[in-house]
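A short worksheet on the structure shown next.
Of the protein chains in this complex, all but one are displayed in their positions.
For subunit A:
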């Protein structure tokens, strides 16, 4: 499961909306080993494409070094799909090179709602996981869960065990 603060989700969605119809991409760093995303780093999409994204290699080197210096790791790697569902494409799977990261996908194909889903991608195997959005700013204990296939405004299909 990915637990992530609502303010970070909001910032990611804002980034995806801003770059729409091009794909947006970025990282949320967190303390190494904590599995907690804390520092949102929007990245340039060097491909500037509606169907492809690619970190600029020099920006990536700088950001990865900075994380190393701060004893952080890429807890979340996100990108948007702007005309299709928030599910990893074959290209996404081929490139997935951070086995410890949560791969977060945001679909901005609907103008009013976003589909937000998270995946682990290890050795070419995609495993979807629930996303738990934590409302730290309002109430530490108030939690809204987006389970598999759900987005904030719509439920695509039910997930058992809730």
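Details
As a convention for this text, a contact is a pair of C-beta atoms (placed from the backbone, for glycine too) under 8 Å apart; a residue touches a chain by one contact, two chains touch by 3 or more; residues count from 1.
Following the convention adopted for this analysis, contacts and distances are computed from a predicted model.
Per UniProt, the protein behind the absent chain is "MoaD/ThiS family protein"; the candidates were "Indolepyruvate ferredoxin oxidoreductase beta subunit", "MoaD/ThiS family protein", "ABC transporter ATP-binding protein" or "Aspartate carbamoyltransferase". Contact with the chain not shown here comes from a single listed residue; of A:35, A:98 or A:135, that residue is A:98. Mapped onto subunit A, the footprint of the missing chain covers residues 23, 25, 43, 47, 49-55, 57-58, 60-61, 64, 73, 77, 79, 81-84, 88-92, 94-100.
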